[in-house]
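For reference, the structure is listed below as structure tokens.
The complex appears here without one of its protein chains, the remainder shown in place.
Labels for the chains are A, B and C, by order of writing; each one numbers its residues from 1.
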Amino acid sequence: MKSAMKPHPTPGRASEQLTKEDCLEMFRQLYLARYFDVRLIKEKKRGRLRGTLYSSHNQEAIIVGSIFGLRPTDWISPVHRDMPMFFMKDMRAGWRNPDRMGMSIEEVCAQVWCKSGSPGRARDNWSHIGSLEKRIIHSTSMLAGTIPVAAGVVLADRLNGGDAVVLTFNGEGSTAQGIFHEAINYAAIHKLPVITVVENNQWAYGTPVQLEVPTEDVADRAKGYGIPGYIADGQDVFDVYDKVMEAVEYARSGKGPSIVECKTFRAYGHGDHDDDRAAKYRDPHEVEEGRLRDPLAICRRRLIEKSYLTADDAIRFMAEGKSSSEATTEDFPPEVVAYLDEGIRFALASPEPPAEEGGMWVFKESE
Amino acid sequence: MKSAMKPHPTPGRASEQLTKEDCLEMFRQLYLARYFDVRLIKEKKRGRLRGTLYSSHNQEAIIVGSIFGLRPTDWISPVHRDMPMFFMKDMRAGWRNPDRMGMSIEEVCAQVWCKSGSPGRARDNWSHIGSLEKRIIHSTSMLAGTIPVAAGVVLADRLNGGDAVVLTFNGEGSTAQGIFHEAINYAAIHKLPVITVVENNQWAYGTPVQLEVPTEDVADRAKGYGIPGYIADGQDVFDVYDKVMEAVEYARSGKGPSIVECKTFRAYGHGDHDDDRAAKYRDPHEVEEGRLRDPLAICRRRLIEKSYLTADDAIRFMAEGKSSSEATTEDFPPEVVAYLDEGIRFALASPEPPAEEGGMWVFKESE
Amino acid sequence: MSAAAKAPESLKKNYLTALREALDEEFGANPDALCMGEDIGILGGAFGVTEGLQSKYGKDRVIDMPISEAAIIGAAVGAAMNGKTVVAEMQFIDFISCGFDQIVNMMATYYYRTAGEVNMPVVVRGPAGAYGGGALYHSQMNEAWFCHSPGLRVVCPSTPYDAKGLLKASMRDGNPVIFYEIKELYRQREIEEELPASDYIVPLGQAAVRREGSDVTLVTYGNNVYHCLKAADALAERGVSGEVIDLRTLVPLDETTIFKSLAKTNHVVVVNEAPRTCGFAGEVVARICDSAFDLLDAPPVRVTRLDTPVPWAKPLESFVLPSTEKIVDAALRVVRF
Partner (left out) sequence: MSAAAKAPESLKKNYLTALREALDEEFGANPDALCMGEDIGILGGAFGVTEGLQSKYGKDRVIDMPISEAAIIGAAVGAAMNGKTVVAEMQFIDFISCGFDQIVNMMATYYYRTAGEVNMPVVVRGPAGAYGGGALYHSQMNEAWFCHSPGLRVVCPSTPYDAKGLLKASMRDGNPVIFYEIKELYRQREIEEELPASDYIVPLGQAAVRREGSDVTLVTYGNNVYHCLKAADALAERGVSGEVIDLRTLVPLDETTIFKSLAKTNHVVVVNEAPRTCGFAGEVVARICDSAFDLLDAPPVRVTRLDTPVPWAKPLESFVLPSTEKIVDAALRVVRF
């Protein structure tokens, strides 16, 4: 995998600065992201959930690696396939720390269960949540639509003397939208700290990347704006971390936006409704190969190399390579399972929003 | 001026194949385009015209050079600053040849005079005309909006076994539109013969190119699509011809779209209503320098070098460097003046469309 | 709902199949027919409306487009201008907002601004409507935007028979059509019906009387046809006879059928699921005022969505949308005026 651009002298891989605790935490977070997906699919199959689940299975290294190094003051803008990001933002500050700049698992589960405990009181579905306080931008369904919003957010921050950056997430197919161009063009002209992370999972629903993007790498789109286009191995949490931190540093120092393409593969259907069809419209060999490089396994290997994991610890939990129906609770660290349990307990206890709320908050009342 | 990409071995400059007659015709056409502008501004000042005139003064080499080499079956999509293109399309087939694949001067003048003899019966203004028969796409005001339409036109042509290409014209500022991206991205994926000629006249109304485009050259946008981005000296009709013909050949042979940036300078206001203000918001030195390289003068010099013009002939008509208020009829070849006279005579004689037409042609009646 | 309702169940077809057949038949008959959209070829469409079409007619005619609604519409316009008949799919009609300019300013006006030179045989179709828990961006009925954009036909079938007949008519109309498919009806069993074996169309601009009645006219279209039919049942129990009109086409509007009904009932309730302000229900009310005011024995009443987006949670969604109960209430208010 080649690196698309070296816009400034690489200051050594950022991941080399990570402590053992950081690395182990990232590994745990990979498990947490995976478990979130596995668990929700199980819950969905039990008929407890409405809406569509866009599985992030196999793309967890992007989720964890890209946001792990952010400052609390930084912003993110996740989309449909990034559900775990909502509660993993600023997670280094403590999974249960109420002051961290990310949502609690309770809030996110309440959203998934369509309950009033959701940050948006279950007014819009699944990934369409956010938080002003926690610095998470709320997306609409319209793909790539949050990139200009992200630009506006950091514009305001910069005018206020802040140094925040914003990470927006988009699938490779979404880069075909006009708004992608308008927003990045604007950000490039004004050198706004907007980083567009492209999760190139090779498929946009039933359409392969070749029918969405005319270049070999999606990162090539950066060349049209004269901005850096980084390419990361989206299966390797440390490579994602390195490339995103490079982009973050570039942005924070006032040099402007960039694109970080993370190469990955969509392991299952577009949404859970699509699993069966996806098995038909995609070549089984392609899918098999795409699932081979499980981000859990790759991270584990790195940690063993670094001697951060003993041989025993390394094989304690083995979710890797398992589909959601194969994986069981035993494949995950207990604190991960417990965390989800807490969120789900809250969600189940949270009431449905009352009907009248349907008519509320159309307008802010005048003061 | 550097050439952005050499996508395939340059087959020798296409302009070297031009005959003496061709070259002299191009020179005449430059005069014709210039006279169209000069004359209309005079007519406008006399209060005979409604609407806004977006002067093509100083950009005539792009108009003439880009369409001169097209085949009759090719399509064009001019915008606000390209009025002369409507009647100059396929002009090699004879200025007054009714079968040529371009509009007559009568039709274009009827449009400018807002008369029923216009191809669109004066239903939309100035440059918003076109012709299915003559293969000219009708633009709306919305900048860059015809690029996807152009793509659709050649898609259909290709499905029918045709080999037409289409030239769409856009200012540099218009390349910031989302639709520019969507259309070129699509054309690049499907290798459609869509050539986007960018007339980079350094200003988009009151906004300099640096606030519209983040790269040094607008042609760099091509890199984002992995397509050729040619750069032409927009003041040199032969250089424009060379670069566009290279793009045309590339497109016609099935290799796909490209961008041809023609570097030029907007000599006067954005529209005629803006002349006074433009004198304030632009640095006089910049304007002076921008007007220095008159395309008439540059073409004349080339023709003298080639000995296609004698010393006497060369100085017969000297419109170059003259503003529309300075230039007089004597500065232009009589056939050019006569041609415009004919068009204007027709326009003046053409009736206004009757009021009831306002309510007509909303829908095609069912068969 | 049609005569075919008595046919053996096995021959009945659902709304989605009817649409697919319409495309297939028109593609077979018209070699210039194309369709363009996201995931319509390899996948066969998010809901399967175009399933099998690409393998039958090839990649040249069933084109998997990038996620670029504006380019899809624009390319459809260009191809239509150059002789093709194009069906452009919006994966959900909600995403039409991303191609809005190309629709209202390029496609809708092409015939007008060229004084009839350029025909624009493009059908922009897509799944629409609420009631399925799709929330703000997978529930829209945004037809009023396009009814308000001169030059566009606007069509919305509620039965398999109409879905097929109207789609075929739209593809032959020669004008740009915005075609609203009610996704909650795609696979609804109760409305399946046998379709004619031979070619047929349902002409644009003709409403259908779905149920005859004498006391109050319920004017509607789309999914609310069924709420109105149920409301008419409930009204019948209370001795009120409701007539249900399914508009089928909004532009052009079949005013005659509405006025004929009003002449009989003298009371009207107009029902649709779009936001109230400047929605099509208000237009129907205004048209009645224009031409049939003296037929009214009571104010014409609208039952519409509240002026809100469609929220996700079920109680909220129900709160803002029209329902059988709300229609019954409105009808009773009207007849008791």
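In this text, contacts are C-beta pairs under 8 Å (C-beta built on N, C-alpha and C of every residue); 3 or more make two chains touch, one makes a residue touch a chain.
All figures in this text were calculated on a predicted structure; none of them were measured in a lab.
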### Task
Indicate each shown chain that the hidden chain touches within the full complex.
A, B, C
### Task
Identify the residue among C:Tyr137, C:Tyr161 or C:Phe319 that touches the chain left out of the display.
C:Tyr137
## Note on the structure
Of the candidates B:Gly102, B:Gly173, B:Pro193 or B:Gly256, the residue in contact with the absent chain is B:Gly173
### Task
Would you indicate which residue among B:Ala204, B:Val218 or B:Ile344 is in contact with the undisplayed chain?
B:Ala204
### Query
Out of A:Tyr54, A:Trp113, A:Tyr186 or A:Tyr281, which is the one that touches the chain we can't see?
A:Tyr186
### Task
Return the single residue from C:Ala29, C:Ala263 or C:Ala286 that touches the missing chain.
C:Ala286
### Message
On chain C, where is the contact patch with the chain that was removed from view?
### Response
94, 97-98, 100-101, 104-105, 109, 112-113, 136-137, 142, 144-145, 147-151, 251, 274-275, 277-283, 285-286, 289-290, 293-294, 298-302, 306-309, 311
### Interface with the undisplayed chain - residues on chain B
50-51, 114-116, 121-125, 128, 140-143, 173-174, 176-179, 204-208, 211-213, 277, 281, 352-359, 362
### Message
To test your reading of the contact rule: which positions on chain A touch the chain that is missing from view?
### Response
119-121, 123-124, 128, 130-132, 137-138, 140-142, 145-157, 159-160, 178-179, 182-183, 185-186, 189, 357, 360-364, 366-367
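Note that in this section only the chains that are shown with their structure count from here on.
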### Task
Compute the distance, rounded to whole Å, between the mean C-alpha positions of chain A and chain C.
37
#### Entry: Gap in Å, rounded to a whole number, between the CA centres of chain B and chain A
46
#### Entry: Residue numbers of chain C (touch at least two other chains)
65-66, 68, 70-71
### Summary
chain B residues touching 2+ other chains are 178-179, 182, 185-186, 189
